[in-house]
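Shown here: the complex without one of its protein chains, the others still in place.
Let's look at subunit A:
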Amino acid sequence: MEKNSKKAMIITLATIGIISALLLSFVYEWTTPYIQANQAQKQKQAINEVLPGVVEVKKVEKNGNIFYEGYDANGNRVGVAFTSTGGGYNGVIEVMIGVNLEQNQIYKISILNHQETPGLGARITGKEFKSNFNNQPFGNYNVVKTPPSKEMQVQAIAGATISSESVTEIIESGLDKVTSAYGGGN
């Protein structure tokens, strides 16, 4: 068979392709359980972070959105956690929000995924910024550049106003989602 014949070329590429696909399917089989476990773990951690004292979590679907209802040891519903996503400065930001529906209050928030600038926007994952939302009532928030003096104010991260405002908007739209799903306002 001639070295540069069409047949030789096709056979070479096909063989390499088949071997590669075969090897990768093994790698995929091997790593997928770990990758899924990592994601589940991350989500579980985030739910525990945003809902206090929860021992059992139930996954519910309402209006096409997924909510995680957290129950305490006595079977009382403590609150609901859910994710909300939106655009940030560099890419999509995914936020886990834990809310108390009885008092229309946020418990806490946690950032699941983001691509913000390291050292600037990435500080949305820091405690200092996230605590802005601790125990805030539902509603529209104002992003301010000084330490918050009253309710509904969120202090922006210095040098990362866009990231701060994005997270605030993502949370506001998430709250709309949860109140409409749970027939909020009462």
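Everything that follows uses one rule, which is that a contact is a pair of C-beta atoms (placed from the backbone, for glycine too) under 8 Å apart; a residue touches a chain by one contact, two chains touch by 3 or more; residues count from 1.
Basically, contacts and distances are computed from a predicted model.
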{"item": "Among \"Succinate dehydrogenase/fumarate reductase iron-sulfur subunit\", \"Ion-translocating oxidoreductase complex subunit E\", \"NurA domain protein\" or \"Group 1 truncated hemoglobin\", the UniProt name of the subunit that does not appear here", "value": "\"Ion-translocating oxidoreductase complex subunit E\""}
{"item": "Contacting the left-out chain in the complete assembly, out of A:87, A:126, A:139 or A:159", "value": "A:159"}
{"item": "Contact footprint on subunit A, counting only the chain that is left out", "value": "3-5, 8-9, 12-13, 16-17, 20, 23-24, 27-28, 30-32, 34-35, 38, 42, 113, 115, 117-120, 159"}
